[in-house]
Structure formats: C-alpha cells, structure tokens
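Some chains have been omitted; the remaining ones sit where they do in the full complex.
Chain IDs A, B and C follow the sequence of writing; residue 1 opens each chain.
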Amino acid sequence: MTQTPVTTFPADETLTDERARELGHELGLRRDEYDQVVEALGRVPTVSELGMYSVMWSEHCSYKSSKVHLRRLEATSPRILAGPGENAGVVDVGDGLAVAFKVESHNHPSFVEPYQGAATGVGGILRDIFTMGARPIAVMDSLRFGDPTVDGLGPRSRAFQRAIVDGVVRGVGGYGNCVGVPNIGGETVFDDRYATNPLVNVLAIGVMPVERLQLATAEQVGDVAILLGSSTGRDGIGGASVLASQEFDEGLEDKRPNVQVGDPFREKSLIECCLELYDRDLLAGIQDMGAAGIACSTAELASAASMGMDVDLDAVHLREPSMASWEILCSESQERMLALAHPDGVDEVLAVAARWDVPASVIGEVVAGDRLRLHRRGELVADLPARSLADEGPTYDRPRERPAWQDGYGIVVAEDLPIPGLADDGDLAGFVAKFLASPSLAAADWVHGQYDSWVRGGTVLGPGQGDAGVVRLPGSARGIACALDGNGRWCELDPAEGTRRVVAEAFRNVACVGATPIASTNCLNFGNPERPEIMWQLATSIEALGEATRTLGIPVTGGNVSLYNESRVGGSDDPRDTHIWPTPVIGVLGVIDDAAMAVGQAFVQEGDVVFLLGDETRPGLAGSALQAYLDLPLGGRLAPVDLDLEARLAVVLGEAARAGLLHSAHDISDGGLVAALADSAVLGDIGVQIVPTERKDPAQLLFSESPSRVLVTTPSDSVRELARLCADAEVPLADVGTVGGTTIDVQGLLTLSLEDVRDAHLRGVPTAVDPSLVTTATGEVVT
Amino acid sequence: MRVGVITFPGSLDDHDALAAATRGGAEGVGLWHGDTDLSGVDAVVLPGGFSYGDYLRTGAIAQHAPIMAAVRAFAADGGPVLGICNGFQILCEAGLLPGALLRNSGLRFVSRPVFVTVERRDTPFTRGFDHPGPWSVPLKSGEGCYHADPATLDRLEAEDRVVFRYLPGDNPNGSARNIAGVSNEAGNVVGLMPHPEHAVDDDLAGGDDFLAMFAGLASDVPEHESLSR
Amino acid sequence: MPRVAIDVLLKREILDPQGRALERALPGLGHGEASDVRVGKHIELDLDVSGDELATTVESMAHDFLTNPVIETYVWRIIQPDERADANS
C-alpha cells in the first residue's frame, strides 16, 4: 500500500501517513482501525475521509461493541415489514396500515445542554419514523435524573439537578408540542446513579398505509440526490473538530460546539413535505441525517443499493460559506433529509419543497459502481467505497467478566426490612404517605402536564391515564398501545432477570389497557464497554432480552445502544461506582381492535370489585423502590418472572377488555401494592377497601414488586364472566376488595385518607424539582 | 354549512378542527395561508398550533399572511370567525379581537383539561350550548395569559364580550378576570385558548363537551341572525 | 450596512413573570443584589438603508411587527461590530 498522498486531492486535504495516523488517534480511531481505513482506500485518507471514517466507525454510529451481541435478538414474524437495521421497525397492524416505532437516546447532549439536548432527541427520533414513510402520531419519553432531594456539590447540587430536569422536560415538550405530535406516556425516575449522566430516551410511533413504506433499495443509476431541510452549519461537530488543527485559524475549537439547536417548526414543514412527496410517489429513496450527517446518509443510501454516488458539496446550502469539506460532511445540523428522485421528477420535488417552504438543493447523483465521491470547489476531496464506510466498520467481541460485586448483592438480606411504623407499631400511614411522595413514585403530572397529549385527535389514553398510552389510528376504530419501561436497579442486581422483568412489565402494561402486544423496541443504556464488567452486563442483558421477547411473541424490531454512560458516585473512582445502573429501556407495541374499549388505570365506580390477577405476592423487596427509599444497600435476589404466566395473563386481560368487563387495570410494580392503589384511587378520585386474602408478611403485601400481578376492577355483574376467563386461561384471581369511600384502606394494616395521598402524590415531583416553588403541578401560581 | 380551516405554516390542529367541523355536521374545507380568498365558506376557523414556530411572538408573523386580508373582510362583513389558541393569538395580533396573550403566569406550558363556563350563548360558536356549563375542554398552551388594560376589560364585561371563563380558583395561566375567550363587538369573531376541537368525541381522552360548539355552528340559522343581545 | 439592536420589554405596568421569577431565584444563587428585573427580547439585524430612512424603517418595523404595542415597548440603537451580543463567539 502506498504511503505517498495521492496528488489529485487538493493540498489542504492531503495528509502524510504519520499525521493522518496521529489525527485518527485523536478522533478516536484505534491504530488497527486506522490501518483498516488505509486498507479500504489503498492509500492514506484525506482530511475529509478521515473525518468520515472516524465518525462512522464510532461506537455511536457503528455499534462496534454491541453488534455481535445484538445478532442474538434476531427474530422473524410475518407482521414485521422492516426490522433491525432500518431507521425504525415497521409492523403490519391490519386494515392495510403499518406502524413504525423506535426508541433512541440523547443522554450526553441532554447533560451538556438539557433543553436542546432533549429537544433534538425528539427531533431525531421523529425523523427516523417519517423516513420510513410514516406520519408520526405519538411520542413517549423515558427520563432518568439524579436525585434532586440529595444536596451535594457541583453537578450534584440541587440547583444543578433541577436545572437539568427543568431543561429536559421543557425540551421534550418544546419540540414535541411545536411539531404537533402528542406525548402519550413515559417514565420519570430519580436516582443518584444518573446525577451526572441523565438518561433521555424518546420513543416515537408513526402510521402509514402499508404501500407507503419507504425502503431505501429502489434507486437506480442517474437518480438525483436532493438535500431537504435546514442549512448545514458548524453545529454538532465537536468531536471531529480536532481536524481543525489542520487549519491556521487558531482558537477555532470552541467555535464548534457539539451541541445542536433544534427547529421544530422546520421539522413540521419537513414532515408535511416528505409525506406529500411519498403520497405523490416522487421518491426512489430517502434517508434522514442524524449523526455524521451527509457522510452517513450518502454512504448508507449508496451502500444499501450497492451503488455509488457522486456528491457536490458546493451545492449544499451552508450557514457559513467558509466551512471546510470535513465540516460539511460531519455536521450534525438538524432537520435535514437526503432524498433520491428520478431525474424526471426533480422539478416536482423542488416544487413541493417550495410549497412547504423547505429549502432544497440537488447535491448529487447515483452512479454505477460502489464509490462515494465527494467534490468541493471543483476538486475531489473524498473517494471511497460506500460500503466500507457504512457497513464494513470494525466489530469487536470485547472481553466480558461477571463483576465481583455481584456476589455482594446476593448476600444482602433484602426481604426482611425494618419498615418504620410497621416494625415499631408506629405511624405506618404517615410513612406510606411520605413514601408515595418520593419523586420516582409520585405522579408525573408535573412532567407530562407540560406536554401536548391531544394533538392529531387520536389520543384515547394519554400520559398518566393508563398503563400504556393508546392512540386511535386515523380513519379506523383500531388503536395502538405502547408502553416504555426500564428499571436500572433490577438490572444492576441481576442483568438477566432484571431485563426479563422489564420486558415482562412493558408487555403487561400493554396488556393492561386491553391491547395485544405484537412487537418491541429497546434502548440499551450502559456504561463503558471497554470494561469487562460492563460488557458482561450488556451481553447478559441482551441475551435475556432476546429470550424474553421471543417467548412473549414480541420480536425486536429495532433499537438503539448508548454506551459510555458514567456517573461517578460521591466522586469515587472505584469501577463499581462509576457506571450508571445498566438500564435497558423496553418499548412494547400492541394493537387494540376497538380503541374505544381501552382500559385505564383510574378506579371508576363505587362498589366495583377489586381483583388481583396473576401470580401471588412473592418476596419482592430486592432492588425495590422501598429499599431505595430507606437508603439501604442495593441487594437481594429477584424472584424469577414466569413468562408463560405473563402470556396467559395478557390473554385474559385482552379478552376481558374486549368483553367490556374491566373498569380499570393497573399492574403492581415500583412501590408495590400501595403505589398501585394510590395511582388508581387518586386518578379516579375514589377510595378503595382492600381485604388481603393472602397471609403474607405485611411488608411484602404492601411493598413487594414481584412480577405478573395486575389489579383490576370490575362491576359486580361481570365477576362471573371474568372468573370464567381466568379459569379457562389458568390465571389465578383473588377477590381482594371493593372500590369506594374516601380512604385507601388495607384491612388490619393501613388507612390513608385519599386527600393526603393525593396531596403526596401530586406534590412529590414539583416539590423535588421545581426550581421556584411558586407553581403547582399544572402551572398555577400558588401565591 | 361549509367551515373553512386555515393552515398556516406550523398549524397543528387544523386537521382536528376540520374533523370537528365534520363531526358537528358541517363540511370542512381546508384553506391555505398563501391563498387570497376563502373559497366561499360560511365560517372560518384559525386553528391551534405554532404558526411560524411562534417565533418572535405568537401569531405575530401569521397575522400578515396573504389570506388574512380576506379574513378581515369576511369578519367585517359579519362572517363567523373562530380563533382557537394560536388562532386566538393571531386574531389578537391582527386587531380583530382586543387584548393580547402573555406567557402563562407559571412560566410553563400547561396541558390539561380545564372547566370553562360559556358566558354568552348567542354567538355562532356558542349557540349550540344549552346551558352555561361548566364544560370540560383541553387546554394546551405556553402563552395563554389573557391581558388587556383595565378600561378594555371593563368594556368587555359591560358589552358582554367575555364568552368563556375559567372557573374561579382554577385559572390555569393567570388570565385577567379568568377570561378564557372573548368576542369582537359584533359577536361574530370569537377567540379562546382552550381547544374545543379536542373535545368532540367521547371515545377520546378529551371527551365531547364541546361538540355542541360545532353542532351549533353547523345548524341552520336564520339568514340575518342578530348577534347582539 | 448599519447594524441595529432593538430591545423589547413588556410595558412597565404589565407584570413580567419571567423577570419576577429571576428576581426571586437570584438570592438563592448568591445574587441578592438584584432588583427590578425585567426580561425581554433582544433583536439584532443589518439594515440596508441609511441616513434618515433608517429611523423610519426601524420604527415602522418595530411598531408594526417586532413588537405588539398593546403589551410591549422598545428602544433601538445602531451598534458597532464589537457591540454585537455575539461579538465574543
């Protein structure tokens, strides 16, 4: 292989091998990765090429640490129209409609600039959805923050944590509200493990007629590449900015923030523009521009079609004309798409774009062969095999090792906790009220009360109303349901069982509203994969994820991996303290034939009978919310989840909902029975009297988080029918009480006034996070 | 009855407003901000959303859209015009309704159902309500705090032009005198912050308390219905 | 081409909740010294007009469009390159 720079490249693009290797290193390319680049090219890369390879072969874009494991998730189902590897999974939901959905993280950007980080996270996942041909109809957000009730130093100070929460929630709302996609749910968790590394995962759902599905494989030689959307600027190329040391201009670094600013208004126009282009069948292919912008989208389109592409970077509409080629290529400016059109249709495409006031420029052409060739100021600046960039990056099977600290968890006594008020015959009700006000358990109204959940007129169950969000599909009685769940503490304790439990919970949440779960997506938030312990957590979790989703019949249609999430606890350098809890967040999609029959969480009617469906209460305080609340060390053993029982439970819930037997359904999870009762009672503004049928340890009865349990309420005249369904499906049910009154009562143990619980439940989050306690959960000024 | 709904760049609830008009028994007609005529519709709705991203000021850019000249003329002629949320903001910016919408006093976007009373039931948009309520309707806005100077407020009250009011003690955004919606002098132009188009279907989260608004609009009305009391 | 800066605030008699929130938050952040805090908009633009025309153009732009006279009020001035709020970026 040659060491001499190719003379046909302009001087400012040319590097010596030594310099290129050095820069490559600074850009995060390993020595052997750099060699692989040289091998793919047969020469030393140009500056632009080096920039492109370093971004495309990064963990974020290439999944190099997780790929070998993600293969284990592969699954097939006749319903799946597009699976992992596409921008989003697409499933057939019947009636000629297909649904695209996917979840993605924006963790690091949300720490650096909470508002914009979260906002652009929403924008990015929406583009994944409409790239597939679907109109976005819902978003959900899963948020994990530090504990704002603990006041520490610097980033751990309350003010800092509150600023993150405030910015992220405003950002999710600011973007989603303005782009006009309803938020239908999510989760909000506070735990010190996320103090300097919040998790911001956003899921989006879209719908389309099956035939509108856009798969980027149809292009032909001569097809024209059109850049649609915002101008390309210097934002989001922080990582690649070491390339600027090539230039003379000093102090340029800080001018290249890796933060991007979102423009939801532009995104809205872009959505409408693209949907019109699909409907008029004007496109041969389309790709959104996320990480690595033009480099990534051109390489992916060309590679997917096994073709080449010639691109003229001078045609790209720039925000700053002085941008270097590598800056144009690596820019992550938001709200951009790359579309391919037949030459005859280009004028029409440009006209549609103009109507929606979306800037558009023709920047290239599909050519025979496999080369991606990029020109700038008339000269070639990059010439590489598209496939090498998009699909032939390095993959690693990194060393894995079960962490020694796992042994410590096993010996913690978790099931026998000293519960104030229970152990000492004191004020148990007072303790429970405080417990329910802890921000992770309290109602998230302060969060989703800032999100539009009504727009586009399909929301049947919005955030906080059911175990899953439910949206009726346009022009149909049919609806889709979606739940998004994670639990880092469970997964830290036991990545395999924890992951199974999380999958089971998301599955169960979809079943609770009466929908049939059909597919799943996931976002895997883990620490540093170069540490064998973390790699073990990741691999173990993925294996369990594959197994659980196959068993439950909810094949994985796609997802996202976010690694290098680290949060130093108390400034410690000990490896066991520096990772976030391993946090796979699972999204499950379900279908409900008649959306109007969806079942919510709220208790509805005095006199309704309360049943506990599913498993009996088992020891379930290991890794529980109670353990965390009492500040006890994480530990114990997770009771295994019976996935067959989960599947049968889901069948019963679906049939009961279709038959109209259920007034409410809510699974028992974080915080145990007391938390579930509080949710349903507060939401329905009606009390409940529970008469425990099980002779259990009171602590377990009230707080156990053991899986496969659902509280349902049913009018008394439906009881027999429900019992028959349960018997047929071999799902245990126990009559545990009655809806009514103004208290939450667990006989012999606990009486809470509904008023107190409501107050605790609604004030928990704002009290902890609102930077100025002048407002209540819904924005009223309290003065 | 043909009800036109204007789509501005950034309109979001145009689709819902059309559906609501249809559900109320009218024919929904889509209108485009860049057009200069109203296609002969019998009523016009300026829907909710973030026209032009709400950049600069809510409604500030949209009020200059080409179609607004036709809307002004239509309104001056007594044609029924309804502004919902962003549409209300546009009508205020355009001077077709008095006052302005400021940032919510709590400084946060507020999205939740509110109860409002219908204070005046002789406008084209309220004649369908058979009692003053309170009626439940979703509210979702960051700049919904109704403001006008005291003299204007007094005049509005005196002339019975406060059309919708939040319940005392449940004012979600700090609006002056709990005002949720107002009308012009003639009563044919009405604006409100909550979203009636999200409250026309009992199967959905928003309920159907405001179906009466669209049903009333669509119902046959005498040619020269008197709008003033 | 002159560059113009236009500063917009809510009229004094209108409560400015943002300013108030800021004022209330500042003491907690170690800045008890601040009072009468107002938060508004800062707009900068290059204008391809000169002389007498400049004032008329800015005034009409500000009055008709950049502000809502029902609630807002403004001042404007010509600024030099080093007075741009983004001069240091």
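Points to keep in mind about this one:
Following the convention adopted for this analysis, contacts are C-beta pairs under 8 Å (C-beta built on N, C-alpha and C of every residue); 3 or more make two chains touch, one makes a residue touch a chain.
From a predicted model like this one, the values you see are computed outputs, not experimental measurements.
One representative per chain kind is placed here, while the whole complex contains A x1, B x1, C x2.
Just so it is clear, only the chains that are shown with their structure count from here on.
Once the centre of each chain is set as its mean CA position, chain A and chain B turn out to be 36 Å apart. Centre-to-centre separation between chain A and chain C, using Cα means, comes to 39 Å.
Centre-to-centre separation between chain B and chain C, using Cα means, comes to 31 Å.
Multi-chain contact residues, meaning those touching two or more other chains, occur in chain B at positions 104-107, 174. Multi-chain contact residues, meaning those touching two or more other chains, occur in chain A at positions 774. Touching chain C in their complex are the following residues of chain B: 56-57, 60, 64, 92-93, 99-100, 102-107, 147-148, 174.
Listed in rising order, the residues of chain A touching chain B in the complex are 170, 173-174, 177-180, 263-266, 268-269, 356-357, 445, 448-462, 465, 472, 595-596, 774-776, 778-781. Only residues 9-10, 12-13, 15-16, 19-20, 48-50, 52-55, 104-112, 138, 140, 142, 170-174, 195, 197-198, 201, 203-206 of chain B touch chain A when the two sit together in their complex.
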